[in-house]
Each structure stands twice: as structure tokens, then as C-alpha cells.
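A protein chain is absent from this complex, but the other protein chains hold their places.
As written, the chains take the letters A, B and C, and residue 1 is the first residue of each chain.
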Amino acid sequence: LSSARHGGAGVLQSENVLELTSEPLDINRYFKVVEDKTTGAVASFQGIARDRFEGKKVARLEYEAYHAMAICQLTEICREMRMKWPVRKIAIGHRTGKVEVGEPSVIIVVSSVHRREALEAVDFSINEIKKRVAIWKKEIYEEGDGMWKENEEFYHLRDRLGAA
Amino acid sequence: LSSARHGGAGVLQSENVLELTSEPLDINRYFKVVEDKTTGAVASFQGIARDRFEGKKVARLEYEAYHAMAICQLTEICREMRMKWPVRKIAIGHRTGKVEVGEPSVIIVVSSVHRREALEAVDFSINEIKKRVAIWKKEIYEEGDGMWKENEEFYHLRDRLGAA
Amino acid sequence: MPAKIKVRVLFFALVKELLGKAATTMELDEGTDTARLLQLLTTKFPALKSISGSVMIAVNREYVYSPVRINNGDEIAFFPPISGG
Partner (left out) sequence: MPAKIKVRVLFFALVKELLGKAATTMELDEGTDTARLLQLLTTKFPALKSISGSVMIAVNREYVYSPVRINNGDEIAFFPPISGG
């Protein structure tokens, strides 16, 4: 289990828990992490491995990450969340390696005093992860073949910034 | 534990689990309820009893519900969610009676094929609950006094529709 | 003399506290509306006066925002602004 806690100046980066792990994700651990006496709201999002893609039966997913870059990017996303909303604690976990159908590949949990911040921050962060975090997904089909996927959200970002 | 499953025409009301209960809410039970092979996204919201209000220390909350009306309203909110978004399953639980600081008073869990629907449906439903569901909260302070609260969201709705 | 109807009347939260009861059954003149029923209750329970401006009314589990005629067997609820969530 690879875990990273990041300190940062100005914002409470110490209150972020960011994980890239080949172990199954446990949302209850993240709920514990974001507990806080001042918390009035906890919002969460889980991306779940689906069993089919355009009619093809998916046997499992395989995720690969550029760990160092992905953790930097997740840290930056947390920083941006805290600039936009007064959220309390943030926990983000993303699987690497094999993920079975029905298992979460990504979990985001955010706590805040009032509900709006937590809800909007969760929405923002899953979109930003899809747009830019250096993680790749391969769908392995029951017929044995596989396909590396590409996030639409990434293309929107790239089209704005220009290709390499 | 009072539980209600509602059948309805046209929409998959059978896929809603709605509970008003004096027992602690268990989000893991709701996560189980919304599990589905076609699910790619699970979003949740928990409203948590906070420890203070405008500087006063809150000892606990006490919730009261007009059960029959509240369940009808929650069913209607689910129906509206399904008209707006192709969500898969919905679980909503709300406490009645005493709720200790740190405990969830309300939990909403929604599953869908893609993430947008689940995220937007959770956001919508907590707002609608605050606006119109026949439930009341009393804050009991550590000094022993208490106060019945009123949701701002309710006033916005009432101002639009006219007072009784 | 007008015919009589019978209704179940429910009170919640602060209204229940002020009235000291959660429910009652009342006999009303046929044609009574919700505004008149609130008047009758306020006469019977003067404590209600302090919040009568903000009391909400539901007839058969639906909010009513202007006076509606009450029918025999209706369930009429009186309560303060809601605060769930």
C-alpha cells in the first residue's frame, strides 16, 4: 500500500490523504480520515469498474500510474479545491494494477462545515482527475483482447492548451 | 427500523430504498443496496450533526418526522430524480429521535452508469429534502436549552409558492 | 345548522410543543376551510398565536399554501417551517 501525505504552505495540505494503491480501496477508512467535530457534511464519489463496454464483456481493468507525477497532480488538485471552497478534509484513493468488475477504481471523500462545499469539491475533483492525472486504464475483455482507454475530458484540456 | 419500498408506474420506483429510522444510519448497507453490475458511479452525501451553532455547544439533535408525509415526499423526490437523470438505484435514510454529535442525520446514495447523473442527483436530492420534506430538527445545547431550526431552503420555496 | 364533518388533526415540532399534544380529532361545520380551522385552534390554544404567522398546513400529506375547504375524514397537519437534512 503506497500512501502519501503532503504538507504545503498556506493551505491545509496536511489534511489531504492521497493514495495510489494496488490493494482494494476501503471507503470506510476514508470516512474515518475525514471525520472532524466541525464537519456537517461528507460527500463521496466512487468510480466502479463496469462489466461491459459497447456490448463487449469486460473481464477486468488494469490501471497503470506514473506515481510521482500523479501524486503531484492530486496534491495540486487538492490545493485548487481548497482555494475554491473551505473544505475540511480530503481523501482520494486510486487503484493501480488489476481491478475486478464491481470494485471501485477511484474514491474521493470530502468533508466540510456546510454541504455545498463538499458536494462541489467532489464533483470538481473527479473531473480534474479525469482531465489530467497521469493514470491509464486498460479494459481486458472476456474474449481475451484488451484496449487502452482515453478520457474525453483529457482531450478537452489538451485541445485548449495545444498538443505537444 | 421503519423501511419503505415504493412501487410506481413508469419509473423504477422499486429501485428506491427510503428509510426514516431512529436507529443509527449505516452507509455501507446503502452502498450494498445500490450495487449493480451496470453501475459505473456511486455518489453519496451524509449530513452530520455538528458540535456547535453560532458559538453555542450542541449536546445533540432531536429529529421529528411526519412519517407518512415525509415518505410520500421522498418518493416524489426519487421520481423527479429519475425524470431528470437515468440513475440506477437510490437509497435515502433520515434519522428521527436523538442524534449524537458526529452521527449522520441523513444519508443519500445514488448509483448510475456514468458519473454525472449520480453526482447531480445527490446534489438535487439533498436540496429538495431541505426544501420540503416534513422533518424537523431541534438543537439541544449543552446549557440545557434547545431550539427548533428552520431551513432557509424551505423559505425560498415558500416565498415562491405563497404562504398558507 | 350545517352538517358536521370529522377530521384528524396532527401537530408537529414547535406546534406540538406549544399545544402540548401530537394529535386530536375535531368535529367541524361542513364548509370549514383550513384558515378557519387555524383560527379555531388558535382560540382553543392561545399559545399558537405566537407563531401563527409561520405555521404551515398540510391536508392529506400535501402542503396547502392558501385556504382550502376541508372534507370529512381529511388529515390536517399544522407545523412550523421544516428543518430536515
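Annotations
Please note the rule applied: a residue touches a chain if its C-beta (ideal position, glycine included) is under 8 Å from a C-beta of that chain, and two chains touch if they have at least 3 such contacts.
Computed from a prediction, not measured in an experiment: that's the story for all the values here.
Every visible chain touched by the undisplayed chain in the complete complex is listed here: A. The chain that is not drawn here is touched, among residues A:I27, A:A43 or A:A65, by A:A65. The set of chain A residues touching the chain not shown comprises 47, 63-66, 68-70, 72, 94, 105-106, 126, 129-130, 132-138, 148-151, 154-155, 158, 161-164.
Just so it is clear, only the chains that are shown with their structure count from here on.
Rounded to whole angstrom, the centroid-to-centroid distance between chain A and chain B, based on C-alpha atoms, equals 25 Å. Here the spacing of chain A and chain C, counted between their Cα centres, is 51 Å. Multi-chain contact residues of chain C (touching two or more other chains) are absent. For chain B, the set of residues that touch two or more other chains comprises 47, 126.
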